[in-house]
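Removed: one protein chain of the complex. Kept in place: all other protein chains.
The letters A and B name the chains in turn, as written, and every chain counts its residues from 1.
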Amino acid sequence: MLLAKESGLMRHRVRAGWLFLLPMVVVLLMVAGWPLARTIWLSLTDAQLGAMSEANFVGFENYLAYYDGYWGGVLADPLWWVSVWNTVYFTVVSVFLETTIGLAIALVLHASFKLRGLVRAAVLVPWAIPTIVSAQMWGWMLHDQYGIVNDMLMRVGLIAAPLAWTADDQLSMWAVIFADVWKTTPFMTLLCLAALQMLPKDCYEAARVDGVHPVKVFFKVTLPLIKQPLMVAVIFRSLDALRVFDVIYVLTSNSESTMSMSIYARQQMVDFQSAGYGSAASTSLFFIVGLLTVAYIMLGKVNLGGSSR
Amino acid sequence: MAKVEFRKLSKSFDRTELVKGLDLCIEDGEFAVFVGPSGCGKSTLLRLIAGLETITSGEMLIGDQLVNDLPPAKRGVAMVFQSYALYPHMTVYENLAFGMKKPAGGRAELRRRVQDVATTLQLDSLMDRLPRQLSGGQRQRVAIGRSILREPRVFLLDEPLSNLDAALRVQMRMELARLHQEIGNTMIYVTHDQVEAMTLADRIVVLNEGRIEQAGAPLELYHHPANLFVARFIGSPNMNILPAKVVSVESAGVSVQLEDGSRLVAAVDGRGLQAGEPVHLGIRPEMISLRPADAREAHLSCQVLATEALGESTLVHVTGPAIQEPMSARLDGVHRLAGKTAVRLQLPPQACHLFDSSGYSRRRQVA
Partner (left out) sequence: MNVSLKSGSFYLLIIFILLFSLFPFYYAVISSMRTGTQLFDASYLPTAFSLDNYWALFDGQQAFGRNIFNSVVVSGSVVVLSLFLGLTAAYALGRVRFRGRELFLVTILSVAMFPQVAVLSGMFELIRYLGLYNRPGGLIMSYMIFTLPFTVWVLTTFMRELPLELEEAAIVDGAGPWTIVTRIFMPLMWPAMVTTGLLAFIAAWNEFLFALTFTLTNEQRTVPVAIALLTGRSAYELPFGNIMAASVVVTVPLIVLVLIFQRRIVSGLTAGAVKG
């Protein structure tokens, strides 16, 4: 093995490697590292969006502070906690639905039938549609007066009068979840399908010859074997769902019943111009997401490093 | 009982016919081996018996029961796959127990049976291992154990030894033979390795392009191949084939002339052959003896191309005016012959095979 040797050649390669890495690292530090650090710093100041150079250090006042007789700061704002709850609720429900529906569709498409290629392509269509577009499409279909979803439900007799999907506090979260599930299920289907295709085919033939019931095969063979890729897919989707912004912004804008952490932070920062306070919210979001990820990886014992080689 | 019978059995994929109207009956308790070159339809045939593929036309019977539309599980068969098909996330014990029918005695009985089979196959100490922690031979034994536990009427084995190294293959071959003696069930075994076929089979079925070329006992196929294909396929190194013309048909056999003009006699039934008819003469390498170039009594003059010393014998490859593809002769002991040495080959009439112009063999007068 030429490359495994600890030699001059090896040292030369490592040096070249760092050189090749450098441009990417510099760019990432500039567009991710620096803004992140600045955001965290700004969260400790009273910066206004229009005049950020005049910021004063205020410590943790944006997070939590005791003024005369009442608590202030992001962590004392009930609306912040509403948005945290909304985000977590949205993430859990939509990722759960996407995973189960995605897996179900993948199982169907894994069978061989005529026109399978075409059906697989068709299933990908929602994934190709920009989130904003899908949100607008669902906004239109869920329109309270002229929406086709109300029309369908009324024809079938499930509801008597049209529902205000995007305006009603009880329903708007579900409207958001529908739109997200529709748009993102193909991603899960795709990953599940890829995982299913990596399964050893002969095991299934062995199970057929042995007469093992398909349901037992699914729970005892399929599920344990795709658990690892499925968990990774769920992490990716959850991280994506925790930063949800577009679909909510378009469907229900700043409504409290669907406000996510991202919506809250951006509203404080841009609409109310309080860059410091908004940064405190986004920094909190950053740490919450980080904590949840670490917890999930620890609990699920997921190997993210791809270090098999 | 469980004999397996095909009646005009055919299988097509997208208009390509892989199995072409086979008729065959494998008796109860028989060890039948399907051999043939890759793509001959032998694996398809096995999968048809298992029910993993559906029959296009014809009938299949297992133990006198028509099974054309029966799902795999109801056919009373167990299959050992080429890649073993062990469940990668289950331990040896779980793999063995997974496909078993629930025995009347409950869990304890199930555990006892698994234990019994594991003991027979020397898997006792490996019960908690995962397949990836096993050697090839051990995996092989787990796969076989799993099929035994199904208590099938018919065992199906799809090239089970092809992923093992040479030494292990010999050992597993013996174990399989012993297993068949012990349990006595019908076994159908697919391989492309004719040594496995020769050593294991009660009956060999040679397949080619979806048809049966010949079915019979191993030595029957060796001594009396029905046609050129079987003659070439069975035996190692391959039988030598020489183009020839019939000179005359005599009571002692058929006298033929080779392309270099030399004549010799093949002791075969020559009825119906006409003088001048093109034929093929066949002779196995181990039947040839080598003579010096000036030996008058020997038949074929030729030149040495190369020799391969195998220790107990020597393979001599030769070419000459009568020879299209290089011929080989297997000589006992060690022989040193330089390249281009002129030699003569002696082809005993009793050892010669003769194939008519359509490739069918003439019955030889002696075994």
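Note that in this section a residue touches a chain if its C-beta (ideal position, glycine included) is under 8 Å from a C-beta of that chain, and two chains touch if they have at least 3 such contacts.
Because the structure is a prediction, the values reported are computed rather than measured.
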item	value
Neighbouring displayed chains - absent chain, whole complex	A
Omitted-chain contact residue, chosen from A:S94, A:T222 or A:S262	A:S262
Contact residue for the chain not shown (choose from A:V125, A:V156 or A:L299)	A:V125
Chain A residues touching the omitted chain (full complex)	2-3, 9, 13-14, 16-18, 20-21, 23-25, 27-28, 30-32, 34-42, 47, 49, 52, 105, 108-109, 111, 113, 119-138, 140-141, 143, 145-148, 150-151, 182, 186-187, 190-191, 193-195, 198, 229, 232-233, 236, 239-240, 242-243, 245-246, 249-250, 261-262, 265-266, 269-270, 275, 278-279, 282-283, 285-286, 289-290, 293, 304-307, 309
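Just so it is clear, only the chains that are shown with their structure count from here on.
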item	value
Interface residues, chain B side, partner chain A - complex	50-52, 71-74, 77-79, 81-89, 98-99, 101, 146, 150, 156
Chain A - residues contacting chain B, complex	200, 202-203, 205-212, 220-221, 224-225
